[in-house]
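As you look at this complex, bear in mind that one protein chain is not there, while each of the others sits in place.
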Amino acid sequence: MSRLPRLAVPLAAFAVLAVAIVVMPAFLLGYREQQAAYVGLYTIALLGLNVLTGYTGQISLGHGAFMAVGGYTTAILMTDHGVKDIYTIPIAAVIAGGAGFLFGIPALRLSGLYLALATFAVAVATPAVIKKFEHFTGGGSGKNLFGSPELTGSLHPVHVLGHPLSFYNWLYFLVWTIALASYVAIWLFLRGRVGRALRAVRDSETAAMSSGVSLARYKTLAFGVSAAYAGVAGSLLVIVTTYVNPDTFPIGLSIFLLVGIVVGGLGSLLGMIAGGVLIEFLPFWAQDVSKSPGTPSVVYGVVLIALMFLLPSGVAGLFRRVGELRTHFKMKP
Amino acid sequence: MSPLLELVRVEARYGPVQALRGISLDVNEGEVVAILGANGAGKTTTLRAVSGTVRRSGTIRLAGKTLRGGPERAARAGIAHVPEGRGTFAELTVEENLRLGAYVRRGSIKADVDRVADWFPWLIERGNQPAGTLSGGEQQMLAVARALMSRPRLLMLDEPSLGLAPLIVREIFRIVRELNERDGLTVLVVEQDARIALDSAHRAYVLEVGEVKITGTSAELRGNESVRQSYLGY
Partner (left out) sequence: MASFLQQVVSGLASGGIYGSLALALVLIHRATGVINFAQGEMATFSTYILWTLTANHGWPYWPALAFTLAISFAGGVGVHQLVVRPVERGSLLRVVIVTIGLLLMLNGLVNRIWGGSQHSLYSPFPTRTIDVAGVAVSIQDIGTIGVSIGVVIVLWLFFQFTKVGLALRAAATNPAEARLIGVRVPWMLGLGWGLAAMLGAIAGALAAPSLASLDPNLMQATLIYAFAAAVLGGIDSPAGAVVGGLLLGVGLNLLGVYVDFIGAELRLPAALAVILVVLLVRPSGLFGKTVVKRV
């Protein structure tokens, strides 16, 4: 998103994508819809993380913790306070976003590796902290949402525009509607002044400072926004899984989020979706390789390292480079 | 007798910028040769080409043998390159800097330490001081002393006068001349300050935009009209 494109082309592309998403469930079996829902919510988290890392260059190995904040907010509100699931989503966004913003303030003092280390620390601590405050969080046994009346679609089918939707169907559309809306929100957010300021921070902090861009404001803003998105993703994760416990958000999740945006090429929606696909399906592909213990980890590790060697700018970066090649040819007389 | 160092049509570039466009020069054993020119003329790049710090094409020969590879090979071949900014290891002590100077040598370095003590007695006294706490002039002398530790066949100095007071600069060049006269050390020095360079060197090359424009003995260059106007200021 470095040049402001004419609106027509991206709008058309977006429309095509939206149609594809709406039509997809017709081709998917029930459990595949659930998997597609997971892809969608990971994409939301990645869209947010992209603002943080792709735009302000801050590396976070801890966004799983913000997902946990969002997820537990939803679970607690639903089971302890009887709030309907969809209303918990914006609340989760605000609370997670607030946490992110607060974390972003001291994080200003850390750069590069130190920030990665600090966020890594937060993510590793999260399960233990969740277990400790068990009267809030239900401790090790977690919270079960299945069958509760606050969970839309779990007891009775949902009716949208007169059509009854199955549970997984409903979840799919819920997640992907929010995902597309999130993308539009980010797109609007990054156009204009804010986007330029964020890009300036990424490209050269010194130059940005000299031009009067308040580093502190934009960097903490980026943390807040990315955390809010992670919160929404976490909230949706809990809704789709209908269950949460301290192990729902392990350090592996944070690592995969980071990998997701690198694969996605730190840029476009398609890239983020590709990242979401990777996060959801890599564990299954790993199992296909071999069933012996430890194989999934080996596969993840090898894939990560291979990706870093082969795709320095991720999948979408590849797309962009191909795009540039084509315009180059078009301009030749 | 063939020269100690020969450069034949050497080219070098930094990305898209061509810094050297075919330089040919030589340095004979026992000589002090200066490379002069304005900023950006390619003086530093010439030294970097010799030590292999920058990728170059063309031929470079040391004592008849072609030089290839990076700085590590050049150092082993007997070239001591004192870069711009001295290149001292600021966090290490003076003594450690000197020990590192002898890295490529095998066997005892005691004789070399004695030699350095002879030339720079004050350095030995300050052995345990972190090199970064020395003044600019002292660091420059430390850099030369460190170069001596390796018993180089060729000493290359890049802008030794940079950032130093005139008095100190004169002192450094005096030492360089003495090293050349007493010990026969061959020196290739890049300098912005043409006057002091010509006072200390036997011959010089004037570079402009990556090429050798003029060459000759110091006396010849001092008498040259354009050199006087552009570089000597009179």
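Order as written gives the chain letters A and B; numbering starts at 1 within each chain.
Note that contacts are C-beta pairs under 8 Å (C-beta built on N, C-alpha and C of every residue); 3 or more make two chains touch, one makes a residue touch a chain.
Not measured: the values here are computed from a predicted model.
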Selected residue (touches chain absent from view) among A:124, A:215 or A:270: A:124
Listed residues A:12, A:181 or A:308, member touching the removed chain: A:308
Contact residue for the chain not shown (choose from B:9, B:76 or B:174): B:76
Chain A residues that touch the omitted chain in the full complex: 53, 59, 61, 106, 109-110, 112-114, 116-118, 120-122, 124-125, 128-129, 131-132, 206, 255, 258-259, 262, 292-305, 307-309, 312
Residues of chain B in contact with the chain not shown: 51, 53, 70-72, 75-76, 81, 83, 87-92, 96, 99-101, 103-104, 146, 150
